[in-house]
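What you see is the complex with one protein chain gone and the rest in place.
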Amino acid sequence: MFEKLMNIDRRIIFIFVALVVIIPMLFPFSLPLNVSEPTQKLYDYIDALPAGSTIMISFDYGPSSFPETEPMAAAVMKHCFDKGIKVIGVAVAYIDAVPLADRVMQQVAAEKEAVYGEDYVLLGYRPGEEYVILGMGAEIASVYDSDFSATSITEIPMMQNITNYDQISLLLNLAAGSSVEGWITYGHTKFNLKIAAGVTGVIVSQMYPYLQTGQLVGLLSGFRGAGEYEKLIKAPGDGTKGINTASLVHLLIIGLVVIGNIAFFVQRQREE
Amino acid sequence: MIKTTQWVAICLVLCLSVSTAFSQESAAPSNVTAVDTPNDDGSSITIKWDAAAEDTGISGYQILRQIADGDLEEIGELLPAGTTTYVDSAIEKGNIYTYIVRATTETEATVDSEQTIPVKGTGEWFHTGKTALFIVMLLFSATIVWNIYDARSGKEIFVRRIPGLEAVDEAIGRATEMGRSILYVLGLGSIGRVATIASMTILGQVARRTADYETPLRVPCIDPIVLNVVREVVKTSYIDEGHPDAYNEENIFYLTGSQFAYAAGVDGMMVREKPAAIFLQGSFAAESLILAETGNSIGAIQIAGTDSEHQLPFFIAACDYTLIGEELYAATAYLSKDPMFLGSLKGQDWGKVLILGMIVLGVALEISGINWITTLLQQVN
Amino acid sequence: MKQKVPLVLCFLFGIVMILTEFSPHAASQATYKEIANWGRVISPFVFVLAVVTLIQTHWNRIQRRTEHWQYSFVVFAGMLAMVAAGVPSGPQHPAFAWLFNNVQVPMDATMFSLLAFFIASAAYRAFRARTFEATLLLVTAVIVMLGNVPVGDLLWPDAASNARQWILDNPNLSARRGIILGVSLGAISQSIRIILGIERSYLGGGD
Partner (left out) sequence: METLGIWIAAILTLCIYSFLYRDNPFYRFAEHLLVGMSVGYIIVITIYFGFIPYAWTPIKNAVTDETARLGFLTLIPICMGCLFFARLSSRRAWLIRYPIAILMGISSGIMIPNALQTDIFAQVRGTIDPYSRIGVLSAFEITGAILMVIGVVCTLTYFFFSVEHRGPVNWLSKVGIAFLMIGFGSAFGNTVMGRVALLIQRVDFLINDWIGSIF
């Protein structure tokens, strides 16, 4: 029996993985989730902003990494629209981030009845990462003369009172790559722009040094960060669903490793 | 006889002049210099001045610039108090500039510094900040070249055992016995990647062995240039072994240039052709595990090797043998026994000795408060 | 002509690129930018060659009726569909975008998501405490996995995520540094060999 268990057909493992992902999707449940400090910090910062202020979200992820970062964008934007905070969307790292950003912005706007051009705007992508960040510090219009659908920035109502980072209360960088470093080096250090990050699980550990030094005012890490933020705004969504499902898959893998090792040791003892 | 009123007037004038002189002295930016910014392309001038004492009430600085005999003009925005340098990067080649630093006080009064001597922006041909980098580069190059020539002179060079490379012959032998093919995947890298070149050299060695046994060697490519070079490499191996007829160009082909489409195609080849041995050598990204797990599922002997450190865990988990990082490069020396590779491997080891020395010395110096090494290694743009 | 001239060209361009790196002068920087851009100009031409080889490969399959030759028509159909939708009026055309979003992206994403299954089966098979090294591998993987999900903090309050962070910052970072240092020494030495014309394997051998 143990020998069989050790050389189990991989397709049985595949079935387990599939079940562990499908079942929570059909019968949602929720595991307890403690809000971590970096998430709480970001929430508190945004929560303290007066109505009418503006934050900027930089969408720096592509189609291969949006599942983790998109729920963060949705949760933060819901919070902003509830509080009357305006949102500017930009993309500095990936050209294919724009349709993804457009999609999530439209979804949240429809739910919260926010109006394009007045409550939020998507400026789109411009090449040359650090030059875009530096350029906007002097004047946003020098980099983005129009939004992503080529409407002139002068015709967008909410951009009338915004010239540069001085009118931006926070930059949230949703990243799957190294764009956070760019925003810190050029946006924070040079223009004193307040920066927060929401990143995929794989690059979370690179963010901690910036959090310690205060260069980041807050941090959302992967599904977990999105789930925590959803808990804070009391609107469970894809992040909560994601972290629950992902927890189960992690437990499944750990369980498999444990079973595999028990079988291995029993087998070895018998052979001896 | 001097009248009282005159005395009063003189006293007033004296007081005023002394007070203005005093305030000028304390508030006007001192030691203002403007020099061509060192180590740049000649497109900027750096202006420096001494920090004002704390109680002078200065709220900011404004830089004024004069081009040749033109008028003084304000440039840039008001700089915050405490600033002591400004880089003017809006200059034109050939023009001569002079500068004045104007201090603004909280009461909005302004005091100007003296005008600087005229200066011109010039580009430098050598970046002095990169001297250390340049010297280390020359030293390392010399070490490599010297070791290669040393190896070519016939000196025996030892290479440590690399687990996995002994399995190459075993893998090829097994494929021949079973009458199955060998699949060789060079990864996603372009021709400029070191891992790709190392992989091509290993492929050349594998092809020599398959030429003798007439085992089919299948190479799906993702990069068009690599495809062309690989065809030449394999063809040469077959010719060198005296089996030019066994070479079949169609076995080396372009699959697609897109990462996951490539993975889908190679997976399809694996399950359909069931190669007995699979080589995954080169630079890889997320598709590494898709390939390695599928290869494992068909029971092929898998020998992987990559310098993409993020993908190593997956190869280690799913393949029989994995060449870790630099082992991939060393494999070329191990398999070919070419003095060029052996010599440069030895040169690289000397490089490691140098690095280890720098680390140990650097740690010792830093603890004793001397930061020569960290300054030497400072990042320069 | 066949071997010497290319090697001389390789040497000249290599040296120019190295020297411009050390020279901030405007002339050097302009040279650097111009030459570094060449790769982008050349790649479309090389790609033509790749497409020609692809068409040849599949055409041969169809002609020789090798196994599964019918699927080569699928390759041609997919390629032609994208070219017909995209080449005449550019990638902004709705038909091209539709094909990309509804056909290519889902397949690409699904291929990528196969990794979730494979990572589980690879972990099951490979993470056996056979040797001391294998045990280290499996134990750190389990700790880091636990630290990544909130369940970890429930089972092992506060410690799981801290342990994960410490492992990633310390032993993980030093191992990666070791690999990177070795790899870049190898990369530099190979580049030196190529520029000096000692390494010629990329020319494909022969005379």
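By written order: A, B and C. Residues from 1 in each chain.
Throughout what follows, a contact is a pair of C-beta atoms (placed from the backbone, for glycine too) under 8 Å apart; a residue touches a chain by one contact, two chains touch by 3 or more.
Fair warning: this is a prediction, and the values are worked out from it, not measured in the lab.
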* Structure fact -> Full-assembly contacts of the left-out chain, visible side only, are chains A, B, C
* To do: Give the residue, chosen from C:A27, C:M107 or C:L155, that touches the chain omitted from the document.
  => C:M107
* To do: Extract the touching residues of subunit A with respect to the undisplayed chain.
  => 11, 14, 17-18, 21-22, 25-26, 64-68, 200-202, 205, 222-223, 238, 241-242, 245-246, 249-250, 253
* Where the missing chain touches subunit C, by residue -> 2-3, 5-7, 9-18, 21-22, 34-49, 51-52, 54, 68, 71-72, 74-83, 86-87, 90-91, 96, 98-117, 119, 123, 132-134, 136-145, 148-149, 164, 166-185, 187-188, 190-192, 194-195, 202-204, 206
* Asked: Since one chain has been left out of the picture, which residues of subunit B touch it in the full complex?
  -> 130, 133, 136-137, 140, 157-160, 162, 191-192, 194, 225, 228-229, 255-258, 260-261, 264-265, 267-268, 271-272, 309-310, 312-314, 316-317, 324-327, 330, 333, 342, 345-346, 348-349, 352, 355-356, 358-360, 362-363, 366-367, 371, 373-374, 377-380
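We take it that only the chains that are shown with their structure count from here on.
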* From the centre of subunit A, which chain's CA centre is farthest? -> B
* To do: Report the inter-chain centroid distance for subunit A and subunit B in whole angstrom, where each centroid is the mean of the CA atoms.
  => 29
* To do: List the centre-to-centre spacing of subunit B and subunit C in whole Å, with centres computed as mean CA coordinates.
  => 17
* Asked: Just how far, in Å, is the C-alpha centre of subunit C from the one of subunit A?
  -> 25
* Asked: So which bits of subunit B are touching at least two other chains?
  -> 286, 293
* Junction residues of subunit A - those touching two or more other chains -> 10, 64
* Asked: Hey, which residues of subunit C end up touching subunit B in the complex?
  -> 18, 21-29, 46-47, 49-51, 53-54, 57, 60, 67-68, 107-108, 111-112, 114-115, 118-119, 121-123, 125-127, 137, 176, 179-183, 185-194, 196, 198-199, 201-206
* Of all residues in subunit C, which touch subunit A in the complex? -> 101, 105, 108-109, 112, 116-117, 119-121, 123-125, 127-130, 138, 141-142, 145-146, 148-154, 161, 165, 168-169
* How about subunit A: which of its residues touch subunit C in the complex? -> 8, 10, 13-14, 16-18, 21, 31-34, 36, 63-64, 99, 201, 205, 208, 222, 224, 227, 243, 246-247, 249-254, 256-257, 260-261, 264-265
